[in-house]
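A single protein chain has been removed from this complex, and every other one stays in its place.
Labels A, B and C are assigned to the chains in the order they are written; within every chain, residues are numbered from 1.
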Amino acid sequence: MTPLAEYLLVAALLFAIGLAGALTRRNAILVLIGIELMLNAANLNLVAFWRYGAHPELLTGMMFAIFSIAVAAAEAAVGLGLVIAIYRHARTTDLDEINRMKG
Amino acid sequence: MLGEGILKGLKETARNALGSYVSKERLTTVEYPEERLTLPEASRNFPFLVYDGTDWESGLRCVACQICEKECPPKCIYIEKSKDKKPDAVGKAQFYPAKFDIDISVCMSCQICVEVCPFEAIKMNTEFELSTDNRFGGLLLDRKELALSNEYYHQIHPTEASEVDGRLAAERAAAEAKAKAAAAAAAAKAAAPPAAKPAAPALNPAAAPANTSAVPASEIPSGPTAKNPTGTPTSAATAPPAVQNNVINADAPRAPETDGAKPDAPSAITKKEGDAS
Amino acid sequence: MNVVFWILAVITVLGGLMAVTLKNTVHCALALTVAFAGLALLFLQLDAQFAGFAQVLVYIGAVAILVVFAILLTRGSETPSEGVLSHTWFAGLLIAAAVFAVLAWAVLKSTAVLQHETAAPSVSVQQIGSALMGRYVLPLEIVALLLTAAMLGAVMVALHEKGEQK
Partner (left out) sequence: MANTADQIFVLLKHWIVSVFPIAIQPYLGVLLSVVAIIAVFPGLFALTTVIERKGLGRMQNRIGPNRTGPYGILQPIADGIKSLTKEDIVPTSADAVVHFMAPLVLVVAVFMGFAVLPMGRNMQLVDMDAGLLFFFAIGASTELSIFMAGWSSRNKYSLLGAMRAVAQMISYEVPLLMSSVVIVMITGSLSLVKIVDAQNQYTWGLPHWYIFTPWGCAAFVMFCVAGTAETNRSPFDLPEGESELVAGYFTEYSGFKFALFFLGEYLGMFSISGLGATLFLGGWSAPLQVLNFVPSWIWFFSKVMLSIVVLIWIRGTLPRLRQDQLMNFAWKFVLPMTLLNLLVAAIWRFMGDGILRWIVCSAILLGVYVVVGTVEMRRKKYGPRSYRYAE
């Protein structure tokens, strides 16, 4: 197994874990945690491809990862803001209960 | 200007910090175990028992009248009156405290015991380093630990002590004079050989009233003559009775000057005794 | 090198696993930081220093704290009585397993690309800065806009609505 494949496998596992978390947990915050894990797994892929790719001096993969980190920060801020807003409205963060389209 | 106040404050603290090295009056700390402030004369902490002379046991002024025990608000004084009598500092036979304990962990330093004591026997100490490693017994002082000489009293409260001494001496002298006069009068009146006898009996009523709440009955200023009929002669000496009378009347001269505070004390005692019984 | 990688991989995956399986939400958030830290170390292992530090700064320093704040603000640390799993959990698990199977299969099957190990690229921060200011200046500006918009949006969303009872 090449080093790249190892990194990709770890990233895939992490992605699957994140996906499982996002799909199986009731708590909205935990769903967000799962999504963060998936984003991170993607970042790991990007950096690994950059490192073992053809032209590391072009920095494409790492730049992508850095931008992805920035975007993830924005995503986390807005997502958690939404969770707090929903909590304030519905008094719960349980996604099974927040299933109506009107408040 | 924004930030000006901060600089001002920084200047002030710097002045303090550096000034404390330069000027002595800035640094007011007294490094206690080595350096000590002289206590103000009126300072007080816990009571002690005054004794005259050199032997604490015989010199105790306390006659176990138990007024202080009854008056003590937190009830920290425990007195057991003796069964017998012993001669006191001046040789007069007296009851004495067989047991006199003060629990200074309970005492609140109110000084009421001092106020009420008719015999100037209990005074406030200034000693404050009383810590002990014994949790229960260590702060329960018995009469041996409580007894401190009159000289010590002079040392810690010079003004008050000399006042007290002067008062005692004056009373003693007055009583002596009175006793002499009474004796002389009695002698002159009766002109009989047992002239010395009537003067003596005063001592028993004197001690008795103090601890049996019969004080009101004996508060007549002209003690000796009035008390002549009662009491039993115990000694033939004429001087001791005089002293004794003196002591009885110790609070009588003070009564006027405390404006009724003193006359109240005995009645309060009676009342309390009534409650207790 | 390989040993270090496997240790880090195990730490990361365990952190991730705990982050989605633990009952207590705060524990989940803390496990998530472990996963983040493991990922940052993996980035360092991949000679991506800058990305690794950015990962620590942004994820451990900001996102984890945000998550923790959100948990405390929504009383999320109280474990619900009816269990922590959604009622579609089995389907979710199946999907995740399927995704992993496909990905792993793809990774293991693809023998075509990049078998050889390349020398570690030496990338200075200066190069990254130049790239950000040169080749990637447009994405940078867009990210800046996005972050501003996200900040305003998050503030607006989380603000108390007018007339709402506290």
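The working rule: a residue touches a chain if its C-beta (ideal position, glycine included) is under 8 Å from a C-beta of that chain, and two chains touch if they have at least 3 such contacts.
Note that the coordinates shown come from a computational prediction; the quantities given were computed from them, not determined experimentally.
Although one chain is omitted from the display, it touches the following shown chains in the full assembly: B, C. The residue touching the chain not shown here, chosen from B:9, B:74 or B:138, is B:9. Shown as candidates are B:26, B:99 or B:189; the residue that touches the absent chain is B:26. Of the listed residues C:65, C:91, C:142 or C:156, the one in contact with the hidden chain in the full complex is C:65.
Touch with the hidden chain on the side of chain C covers residues 26-27, 30, 33, 37, 49-50, 53-54, 56-57, 60-62, 64-65, 68-69, 72, 77, 124-126. Take chain B: the residues that touch the chain left off the picture are 1-3, 5-6, 9-10, 12-14, 16-21, 26-29, 31.
As a convention for this text, only the chains that are shown with their structure count from here on.
Put simply, the C-alpha centre of chain A and that of chain B have 86 angstrom between them.
Distance from the chain B centre to the chain C centre is 83 Å, each centre being the mean of its Cα atoms. Listed for chain C are no residues, as none touches two or more other chains.
Taken residue by residue, chain B touches two or more other chains at no position, since every residue touches fewer. Residues of chain C that touch chain A in their complex: 2, 5, 9, 12-13, 16-17, 19-21, 25, 28-29, 32, 35-36, 39, 42-43, 46-48, 50-51, 54-55, 58-59, 62-63, 66-67, 69-71, 73-76, 80, 83-89, 91-93, 95-97, 99-100, 103-104, 107-108, 113-118, 120-121, 123, 127-128, 131-132, 136, 139-140, 143, 146-147, 149-151, 153-155, 157-158, 160, 164. Partner chain C is touched in their complex by these residues of chain A: 1-10, 12-27, 29-30, 32-34, 36-37, 40, 43-44, 47-48, 50-53, 56-57, 59, 62-63, 65-67, 69-78, 80-85, 87-88, 93-96.
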